[in-house]
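Just one protein chain is left out here, and the rest sit where they should.
Take a look at chain A:
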Amino acid sequence: MLKLEHLKKRYKTGPWVLKDISFEVPEGEIVGLIGPSGAGKSTLIRCINRLIEPSEGNIYLADACLSKLSTSQMRTQRRKIGMIFQEYALVERLSVMENVLSGRLGYLPFWRSFLRKFPSNDIDNAFEYLDRVGLIDHANKRADELSGGQRQRVGIARALAQDPRLLLVDEPTASLDPKTSRQIMRLIQSICRENGLPAIINIHDVPLAQQFVDRIIGLQGGEVVFDGKPDELTEDVLTRIYGDEDWHPEPQDDADELEQVEVA
């Protein structure tokens, strides 16, 4: 479905941010992308829909080679790639409905979108997606009236409105509380299951990733250092990805800790 071949990226003459990334994501698979800050997760995900231009390598979505398309051809491909963002990235002064319908922009000529004359089919679907994410009553509110979790649901509905073939998700839960985070992850997971959608999810929270994804790719310094099932993610692997750290501290009393410090 999605295939990355030797993808590399550097900004101008800086160091390589991504060094030779290759992997495939089949239909319906949810991939969690983990790694320390600065490992290149956000860059990688943005190279796929070319919000950031990759420097070398190829990206295939179904039959199209995304990395070789012209800007206007890329726009028609972007319609098939839904994206969900860390800080929701809604347009706060537009209504919830306008935000969801903005997912249809790639399908509309400028004047229709300017006059907000969306096809009635798109509007019906938008209501359906709002219902799916549980915000049907908020359609006419302004986006900045909603809470964080609700805003992220609008972001999900907007991605759904694109009728996507692939979801790119960038830190969807970074500014949400643990319970809302789980709800959002569950929503993304069930949407992917219902539609057989593949997804790539950048995520910091390793236990959360393990709970909801089918496969984990670990990125470190712009290279893939782990690619496997969530339950294969051992302490050794975490150390390989993130560096040395005490991953699962045993419960112990203060005296023991003091001793350890002295020994160290």
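Criterion: a contact is a pair of C-beta atoms (placed from the backbone, for glycine too) under 8 Å apart; a residue touches a chain by one contact, two chains touch by 3 or more; residues count from 1.
Note that contacts and distances are computed from a predicted model.
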item	value
From "Phosphonate transport system permease protein", "Cytochrome P450", "Sarcosine oxidase subunit alpha" or "NADH-quinone oxidoreductase subunit J", the hidden chain's UniProt protein name	"Phosphonate transport system permease protein"
Option from A:His6, A:Arg75, A:Arg186 or A:Arg240 whose C-beta touches the chain left out	A:Arg75
Touch criterion as defined above, residue of A:Lys12, A:Arg93 or A:Lys179 at the omitted chain	A:Arg93
Identified contact with the non-displayed chain, of A:Met83, A:Ala126 or A:Leu219	A:Met83
Options A:Gly40, A:Pro54, A:Gly103 or A:Gly149, residue touching the unrepresented chain	A:Gly103
Touch list for chain A against the chain that is not drawn	46, 49, 51, 75-79, 81, 83, 85-87, 89-94, 98, 102-108, 110, 113-114, 155, 158, 162, 168
